[in-house]
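Missing here: one protein chain of the complex. Every other protein chain is in place.
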Amino acid sequence: MPEPTTATILGAWVAAGLTLFIYSFLYKDNPLFKLGEHLYVGISVGYSVVLAWHTVFLRLLWEPLRKSVSEAPTLLESYILLIPAILGFLMLVRFIPRIAWLSRIAFAFVVGFGSGVAIPRTVSALILKQIEDTVNPLITMGANGLSMGLDLASPQSGVNTIILLVGVVSVLFYFFFSVEHTGPGMVTARMGVYFVMIAFGAAFGYTVMSRMSLLIGRFSDLIKFSGAEYGYATLVLLAVTVLTLIGWEALVRQERQGV
Amino acid sequence: MIFLKRQLPLVITFIMGVTFTLQYYIPHPVSEEAITNVAKWMQIISGFALFLGLASLFHVHAVKIKRQVPGWGYSLVLYAGMLGMIAVGFWSHGETRVDGAQTSFGWLYDYTMVPLQGTMFSILAFFIASAAYRAFRARSREASVLLASAVIVMMGRVPLGQFLVPWSWDVTQWLLNVLNSAVRRAILIGVSMGAVALSLKIILGIERSYLGGGRDQ
Amino acid sequence: MKEFARRMVGIDRRIIFLLIAAAVLLPLVKPFGLPIKVSPEVKAVYDYIEALPERSVLFLSFDFDPSSKPELEPQAVALLRHAFRKNLRVIGMTHWLTGTGLADGVFSKVAAEMGKERHKDYVFLGWSPGGGSLIIAMGQDLYKAFPSDYTKTPTRGMPVLDGVQNLRDVNYLVSLAAGGAGIEMWYVFGKDKYRFEMAGGSTGVIAPGLYPFLRSGQINGLIGGLQGAAEYETLITQKGTATAGMDAQSAAHFVIIVLVLLCNVFYFMLRGEKGRPN
Partner (left out) sequence: MNVVAFLCLLFFSGVAFAAPPSLAPPEGFRVLDTPNDTGKSLSLVWKASPSDSKNRSIQVWAAESPHAAFKKVAEFPSNTRYVKAGDFPWWAQPAGKGEHYVKLSSSQAFPIEDGKSYAVKLLVRDGEQEAWSEIAEGRPAPNFFNTAQVNNLVFVLAFTGVLLASIAAARRNPHIYLRRIAGLDAVEEAIGRSTEMGRPILYLTGAGDMSEVPTIAATVILGEVAKKVAHYDTSLKVPHRDPIVMAVCQEIVKEAYVEAGRPDAYKEDSNFFITSDQFSYTAAVDGIMLREKPAANFFMGSYFAESLLLTETGASTGAIQIAGTDSDHQLPFFVTTCDYTLIGEELYAASAYLSREPVLVGTLRGQDFGKAFIMSVLVLGTALATIGVVAGTENFDYVLDFFKDFK
């Protein structure tokens, strides 16, 4: 492992400090957390601005426009990128109340396009394709004649096809709003609810894994930064954070008594 | 004027919507060319939209600082973070790395933004544990089913669970592939129909809330 | 006894926080190393890449940002190592603005480690706005959507992009997704029309929602969460951060399982007290 440079050591102190500031939220909302929070908002907006400027304005708009105009200044086509640029500016006129309505034209453009491209693609990928994969014969024609797969472990087996079908239909029925859930309808809807709960449970379990991974990631960094080569950054800063919190608590208590 | 304010946007939405719905079914190069260009325009317009947000953020915190509302100091911190990042970003020409070497912009990104964002997210690990403790009770049959399936998946997805309770792996695979797929698929189909219905209503001018204002005026 | 149960149900959640912190911290300091089992959906991604001929085009979309770095970065690193080892060409991009620097960092790091050259063996296109519109734009003409890459080098004429006009020329696409602008979007706006094969790598959160797409073959494989990344590391026989984290993962899961069980024990004790279930 290479010896850390001054920049990385400084970075380790900053990163470890900010990490601990945010974690102090687990104790309770406090000035250190608020400091980290606001810094975070500012930095991420700043980052977005810099990247958006370079990507959108320079790369997608300004450079192609300048190039096409300098190559063929008389051709009307060279100026075509002005259309999105104007629409983009129309979006910004929202801030001028008298002509704010102009921004609707830009919204109409964006939303119209979005709705248009979404319709056939949604029907294809999220409706037809899903129906296609649910409608399967329950029985297969094998070498030994007709048979029904009873293997639960194989997702495509006949028995799983039935379970899938029952699940999809009963959950769809649960989201049926025109009919009251009584009689056989109630049985189906109840079944749908059980299916939904099993799926949500599975998702919860899966998500636990996801969240713990994030914690593992942050802790690995903190452990790394607690080493001697980083000047025991984590440990020192942990002490600083805890002391600050104690001091802050004392201050708040004093103020409360003073009032 | 009323036409420009009310009808024109609806006309544009209608034309854009119908054109790009039908575009999908038309493989001809002319139609492909159209979507190529317009998709690129959308990229640019979406970029402008970012600045709408920036202006609003500026405004909110400027007001806080001007009126010196409690905690206005944090707004200053926010301003400092934002302006600092922008200044450094432009100074580094928006690049985090040049020839493999980190720029100052890259340093700020790696040592402030990455840990801040990662830490915010990882707080979830604690919250999910406390949510599990508070909310995962076998209050009813539905809740018990939810709980059982969550516990099985939690075991089946990690080596220790697979080691202690070997069947949890197979059951987890089955839960995810069959039961979970069925529910997700039903939700997907239903939600997609809702999406298509809404898109249709927008194109036909029945749904206008995206333009601001009520639906039936 | 009931008093104890009542106190335990209303326990200060900060105690739970401490338990979780300990469960994660201890195995990280002192790992115990359990074997990793590989699931068919991860194996499918590995097999597909394994079968691609040299210089095929792998497209990696980094649809995440630093907030899900611990889960998805190991997946990206493992996939890149595999691709570079197979001598594939790799095109990278991101739909997530704030993930741009991170994605570029992963590319630089793995490329340096494997001795690969930017613009010859791989290119990172960077971020661009638009989401679905961006995918459509790339499907039509990659050079119009990305006139230059992240390092501001013009994309046209780049050796790595030789013979690549648009997404149709991509042999395999993997979207590493932490949320909305990811796998589903790539399918609906990309694969559906431009017919490349694709797989997904995702955080544990969105993985269950992707199983219907896996079943129907809309994605041919799925790497789910840190476990998925560890499985991929096992397949390429190069251990990384995911494998290292799995022990902590196991411990944390068990703490939560025990907590859930305890909470139910206390709950039932209290319920008996009230005399009837609510």
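Observations on the structure shown:
For clarity, chains are labelled A, B and C in written order, and residue numbers in each chain start from 1.
Simple rule for what comes next: a residue touches a chain if its C-beta (ideal position, glycine included) is under 8 Å from a C-beta of that chain, and two chains touch if they have at least 3 such contacts.
In this text the structure is predicted, and so the values were computed from the model without any measurement.
Shown chains touched by the hidden chain across the complete assembly: A, B, C.
Across A:10, A:65, A:83 or A:127, the single residue that touches the chain missing here is A:127. Within the whole complex, the absent chain has one touching residue among A:58, A:165, A:191 or A:235, and that is A:165.
Of the listed residues B:120, B:152 or B:175, the one in contact with the hidden chain in the full complex is B:120. In the full complex, the hidden chain is touched by chain A at residues 22, 25, 29, 34, 37, 40-41, 44-45, 48, 91, 94, 103, 107, 110-111, 114-115, 118-120, 123-125, 127-129, 131-132, 134-141, 146, 161, 165, 168-169, 172-173, 175-181, 196, 200-201, 203-204, 207. Residues of chain C that touch the chain left out of view are 65, 67-68, 98, 163, 178-180, 192-193, 195, 203, 205-206, 208-209.
Contact between chain B and the absent chain runs through residues 21, 24-29, 32, 49-53, 56-57, 60, 63, 116-117, 120-121, 123-124, 127-128, 130-131, 134-136, 146, 184, 187-191, 193-202, 204, 206-207, 209-216.
As a working rule, only the chains that are shown with their structure count from here on.
Ranking all chains by how far their C-alpha centres lie from the centre of chain C, first place goes to B.
Of all chains shown, the one whose average CA position lies nearest the global CA mean is A. Highest inter-chain contact count (C-beta pairs) belongs to A-B.
Averaged Cα coordinates give chain A a centre that lies 5 Å from the centre of chain B. Mean C-alpha positions place chain A and chain C at a centre distance of 13 Å. Put simply, the C-alpha centre of chain B and that of chain C have 16 angstrom between them.
Looking at chain A, residues 26, 44, 47-48, 51-52, 55-56, 60, 113-114, 117-118, 121-122, 126, 130, 133, 155, 199, 202-203, 206-209, 211-212, 214-215, 217-218 sit in touch with two or more other chains. In chain B, 35, 38, 40, 42-44, 46-47, 50, 93, 109-110, 113-115, 117-118, 120-122, 125-126, 128, 132, 147, 150-151, 154, 157-158, 173, 176-177, 180-181, 184-185, 188 are the positions where the chain touches two or more neighbouring chains simultaneously. Residue ranges of chain B in contact with chain C, taken from their complex: 32, 35-36, 38-40, 42-44, 46-47, 50, 93, 95-98, 100, 106, 109-110, 113-115, 117-118, 120-122, 125-126, 128-130, 132-134, 136-139, 147, 150-151, 154-155, 157-163, 169, 173, 176-177, 180-181, 184-185, 188. Within the complex formed with chain C, the residues of chain A that make contact are 26-27, 44, 47-48, 51-52, 55-56, 59-60, 63-64, 113-114, 117-118, 121-122, 124-126, 129-130, 132-133, 155, 199, 202-203, 206-220, 223. Per the touch definition, chain C reaches chain B in the complex via residues 11, 13, 16-17, 19-21, 24, 34-37, 39, 65-70, 98, 100-102, 104-105, 108, 112, 128-131, 133-134, 136-137, 140-141, 144-145, 150-152, 204, 208-209, 211-212, 214-215, 225, 227, 246-247, 249-257, 259-260, 262-264, 267-268, 278.
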